[in-house]
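Have a look at this one before I ask anything.
Yeah, one chain of the complex is gone here, protein chain that is, but the others are all in their spots.
Letters A and B mark the chains as written, and numbering starts fresh at 1 in each.
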Amino acid sequence: MSNIIQVLILGLALGGVFSLMGAGLSLVFGVMRIVNLAHPSLIIAGAYIAYWPFKLWGVDPLVMLPVATVIMAAIGVLLYKLVFEREAKSAKYSEMTVLLTFAVAMIVEGALGGMFTNTQRVTSPSYATEAIFIGDIFIPTGQLYAGIISIAIISALALFLKYSRFGNAIRATTQNRDAAQLLGVNVNLVGVVSFAIGIGLAGAAGVLVSFVFAFFPAKHWEWIAILMSLVVLGGMGSILGTVLAAFMLSVVAAFVGAYIGATWSTMTFFLALFIILLVRPQGLFGEKPELA
Amino acid sequence: MTTMAIQNSTEVLAARKEHNEKIAAHTDKARATWFPWLLLGLFVALPLLQFTGNYNYVIHMILFTACYAVMASGWNILGGFTGYISLGHNVFFAVGAYFAGMIYARMGISTIILAPIAGLLAAALGFVIGKITLKVRGPSFIISSLALVMIARILFDNWEFVGGAAGVALPSTDLPVQWAKLPYYYAFVFMAAFTVWVSYKVKHSKFGMGLRAIASDEIKAESAGIDTRLYKALAFALSAFFVGMAGAVWGEYLTYIRPNIYLIILVSVNMVLMCILGGKGTVAGPVIGAIMIVAFNEFFVATLGASELNILASGLVMALALIFFPLGIVGTLAKHNRLPRFLNWD
Partner (left out) sequence: MTDLLTVKNIIAGYGNGPAILDGATMTVEPGKVHCIIGPNGAGKSTLLKAICGMLAIREGEVIYKGETINGLRPDQIMRKGIAFVPQERALFPKMTVRENLRMGGFILEDKTELERRVDEVMERFPILKERRAQLAGTMSGGQQQTLAMARTLIVKPEIVMLDEPSLGLAPKIVKEMFDIMNVMAQEGITVLLVEQNAQMGLKQADWGVVLDLGRTLFEGPAKEVLADPRIQELYLGSNKAA
């Protein structure tokens, strides 16, 4: 029994981090209809922003969280202006943007690899190596912190989207771009800002990732399919759906890892992605097929 | 009033017919199907150079380009003609390599003989996978193809019979160095010629018209009576056939098969990239793309060395091509009526 609870807790802790990793991806898709395959590579860029100050001067990664968010958001604006803005008129927009984000992922990976080599890195602040014990059950503090911070950030985002004027404009644009524009919303501005928020979230997630997983530039290939599975299962564009999917799949993956074998744990995400796309492409919480 | 209109319209129709025939005659004249045949002749004769010295490097480069041309032309049948972008075609490359490689390792049957069978196996697998994944299109299809690679990678990494993550070493040929590359060279040159020929035939067949109709508007294609589900799955199978065939021989040429060579995303990316650079949906495009990619790779490996920079450069080339030449070289030139005759194989 305690074993089952242990696995459940490890799964939930992982789900917290994955939620934040997927949230930005979901937001960008919702508003821009861009399937951003470069998202995981940008998360890794964020992880390096936390890694070097820690390695060189022992700066706590969490201190770098706002810094990484802002830097990555700025990179998001740059990417949007350089690459995606001009594609808005393309007839094959969704397909073109997928290929473009793929190219961006390669550029980011290559640049990071060129600068920092493909060595595995991890930040190890004291809390990352500790654990809280409740009876037999242990909770790794690093993952706990990462999960709590993820949920806090996502809650703040949800409140912003629900109650602020600009947040409403973002939600409106997600649901009906033309209508939002006809009511006076500058959808281009909404696009840039949501893209910046999305990539900023990748930066924040990267900081948390830096002490939860070992990372290296080429690691993002593995995460692409994992994060896509969350976003697709949650119904593309629904942030709440992504969060729920992250917890569900992480728990399932934790059980698969514990009872079938660690290698098959990630397979859970890939198979889930494959099956959901084919059986219910609108995801669990989507109402109509948004991607097909 | 009405009769006037009819008279006018007959005149219009006659004029239009004349105009169309002019265009058709021009198209026939502009096409240069003789050029690929000339190239083939040159390549067949080229190894004679080996009598005068060691041209193994040249032979390797042509072989390499031919292999890429097979893969890209194969990919093009699904990605170019039919409009379904797959980032998972390296799975078929791996299937072909593992199937032929394992038989070669155990029974010593040359992969060159096994290649068509390996291709058929890849095609059968492609048909089944296509039947499943081609239900979705656009970004969903692209993502599903990525998932396919991830799944295949884990399966091959953990399949002990084929050596798991370490792979299998294959016996190398005992021919003298000077001639060692030639069997593979001819295999790839002929495979490339065959693939290009089939591409051409497919593009101009009723089947190919159906595929192109699907690419431009699937719903209209369906309402025009095309069995789109079957057509797409067949296109997937045919495209997997060529990629699998190339994989079969490539394994023996490399002398080893290992997941981290075949099942990395860069292999698929190269197929996509070659078609985008050359021109998706054209017959010559993938071949020109293959030449460009091999040249780029050589240049970057020679000047930059590190593989990270290679990835960076590939990404940059891909992004720039997508932004500025989404139609590729052949497509862009053709659009502006500047396509030189020897590159028009359509």
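Convention: a contact is a pair of C-beta atoms (placed from the backbone, for glycine too) under 8 Å apart; a residue touches a chain by one contact, two chains touch by 3 or more.
Since the structure is predicted, the reported quantities are computational estimates derived from the model, not experimental observations.
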Subject >> Partner chains on view for the chain not depicted >> reply: A
Original post:
Of the residues A:L112, A:A169 or A:A196, which one touches the chain left out of the display?
Top reply: A:A169
Original post:
Among A:N118, A:Q181 or A:Q282, which one is in touch with the chain left out?
Top reply: A:Q181
**OP:** Could you please point out the chain A residues that touch the chain left off the display?
**Re:** 89, 91, 165, 168-169, 171-172, 175-176, 178-188, 287
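Methods note: only the chains that are shown with their structure count from here on.
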Original post:
Which of the residues in chain B come into contact with chain A in the complex?
Top reply: 85, 87, 132-133, 135-140, 142-144, 146-148, 150-151, 154, 157-158, 264-265, 269, 272, 276, 306-316, 318-319, 322-323, 326
Original post:
Along chain A, where are the residues that touch chain B in the complex?
Top reply: 35, 37, 83, 86-87, 90, 92, 94-96, 98-100, 102-114, 117-118, 217, 221-222, 224-225, 228-229, 232, 263-264, 266-267, 270-271, 273-274, 277-278, 281, 291-292
